[in-house]
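For this depiction, one protein chain was excluded, whereas all remaining protein chains were kept in their positions.
A, B and C are the chain letters, set down in written order, and residue numbers restart from 1 in every chain.
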């Protein structure tokens, strides 16, 4: 047998619009073009660890293209943190006669995939990150949907900011990279955009806020959840517990809104978009990208190009080594923030 | 002169999708059908208090139908809290030769309008409340848009809740009435809906949460910002300061998510929709209702039916006394919550 | 046995957003509150005629609330046009131990339901019409979605009309009643609205078109598919064949665009929205209405109030006799069109 006959597919990590589109494309291309059998592993790496499977045929992937979530379920289980993790995965693959794996996920999931590859498990990867912070690919699916949702929110918040004469701070996703903040800020016409790449000055923010109010408009400040002030107190991130044991709903956004109120005397409020950015139906852009990723990943599997990952470069889908995939975080170049300032005042 | 020739229009209170649709309908009907001149007062009751006007002709109301906010601006200024408030309004009307006022606003704005009417100022009202809690009318514009936004958010949150195996608490608007919670909860398929009409039991909420998890689904709990627990600590509302001086971003929603986590052991997160619910382009439903309110309000002005307010009853626009408009809050009947429980489990 | 134990549910006629929301509410209330078994009949009246069933339990109605179409399938099969139709339905009910039927559909489906009721079959109805032309209820689900889609289209078409200096004729659904034309025309800011209730004058339309162009705006004309000119040639409806055997894509809209071009000298184009108006995810409004219809219909079944249909009156769900349901078409009162003219120029 020269080619893998049974392919096991899994999705790992957090929710991301487009996962089902990848699953559908992989399954259809595997069956219809390459004559494979496709097996779904449930709940991320727990699936191959524990032998949790479900069939993936043409019927199973009907009508899932526009659905958020993943029909396979997900988890953050890491085989390298489980006793005999790799051995158990190999055993499951042998028992289920799985010839190769397709792992769809982010840094963690692909890191595991790369480890397995180095231990001889035939595996191909599909990158997934809402935050668009993977250096090996121009864009990842899910990002466009997140930007779309955040932009719609900013569009709506603008009229309320102006009716209420308030500064509005919109906290968007982005722990380590400010891509969602930058793109939704540009698309929504934000008056300040703050990412995690560089500590920001609250006074500088307040200068823009003041200028905007002087022009008789209400400012919108878009801030990535991972942004950190130069001159502020320690800011907790959303989800962390404060000194009194309370989980923080919003972190830097809530803090910044209060600072703006106090320093400028203008009423200011925060809105934390949170999980609304990462679920639900994908945009057309993300469906196309996810579908193309899936189609090409199945080609890589068929060609036994194991240890590779699909990626977008310009308008083309290419393959890169899994090892490179997770080597470097793609942050926003600082000149992109500077450039955006032309639009702030 | 048998009819009012110059009509002054103002919008008071918070942002609400549909305000511009009312302004457009009033202006066009006044000019095109009844041959009036229409004058805009800026910034709510501050406009007639301080003589702040802007022209309202056909050009000014082009392309505003689908825009959020209000081209007249708004404020929470109350003439009855200003020295000589009523006298100043009467003086402005005399100076500007304004024959009658059209006041578009909520309980406060219409309360002022009723006061002025009793002091002899010719005035007609158009009701406005996102919360839909005005007893005199079946629905108010803005409410459908708020429900639409909240429902879209719930749709998106559902897939993430399930991918992450979390309970999600969605806090929506509604200080005194749970209409937005009820309708968005029904439309989004919520597994618990909590309004401010009746104190809720956290244990009862946790029973539904547990049942839902047992069925292998992740529960969505929709809670109005004004909902209060029977058995919890004092819950601060969003925007209030806690004991340590921090402004609360979300109130009951954040608190409830934490209680659910602690009592059930299931991970739980809150999302506070906040201001995203009250701005931006109105739904088609709200544009139609706001337009019809505007057309009929101008008829009331032409017929000198002062002291009245337009209202929706079934499919018809009717008039009711301004005095009734603000007499009673329209809360959700408890049987509506009970009825919804068939859909929770 | 005092109450029906097994309820058969079917959906008949054309697609309409909200059908699945009714099915879900009926099923959940039946099972969770009233302890019934629910059986789905497939493909409208074909289901009970031919004994085509599917189970309807809690799992089957998960995640269908926001889905267009109907999980039961539909058809235009009429038992009264089939040999022994009624007898076959009674036989299926006996064989399947179905105690009562719930029929969800429009004039035809409910007409059959009423016939069966008169022949002793226990049946309750839920009204369904995109066109909102059923006299017995204030609104039907699906209508708000259709208006929403048409309004979004008009919003988009406006900028193109103006960039291209063209009149745009938008043909919307409505064979016998102009509700979709009226509401989407009001919501989209149409400059002429034409329904089927009264023959329209093309010259009158052209006067509005000319006036609008003189104001340097491009006119949007919204026309119901069933509208008929006073002074034009015979106009084919979309879907009919012309003298040369070609099926017409758009009927009156295409014809009117050409007349406007010829009579006014202004370029004019038609857009026929067609089926895009009647499918896909329902609006929040329609999900709430459909859910409430479903909940109340199951109450009617439990109370053995057979021969009744649920209906919306103001904010309440009421019951009316099935016989009344189809007695009279609800067309748009002419004064509603006249009133809208204030917004045309």
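Just so it is clear, a contact is a pair of C-beta atoms (placed from the backbone, for glycine too) under 8 Å apart; a residue touches a chain by one contact, two chains touch by 3 or more.
Computed from a predicted model, the values in this text were never measured in an experiment.
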Contact partner of the left-out chain, one of C:97, C:199, C:275 or C:313: C:275
Which of C:254, C:308 or C:326 contacts the chain that the document leaves out: C:254
Which residue of A:128, A:183, A:275 or A:319 touches the chain not shown here: A:183
Residue among C:14, C:51, C:314 or C:345 touching the omitted chain: C:14
Contacts of chain A with the absent chain, listed as residue ranges: 24-25, 28-29, 32-33, 58, 62, 65-66, 138-139, 144, 147-148, 150-151, 155, 183-184, 186-189, 215, 217, 283-285, 287-288, 291-292, 295, 313-315, 339, 342-343, 345
Interface with the unshown chain - residue positions in chain C: 14-15, 67-70, 73-74, 149, 152-153, 155-164, 168, 239, 244, 246-247, 249-250, 254, 257-258, 269-276, 278-281
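FYI, only the chains that are shown with their structure count from here on.
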Distance between the centres, which are taken as Cα means, of chain C and chain B, whole angstrom: 30
Where chain B touches two or more other chains, by residue: 155
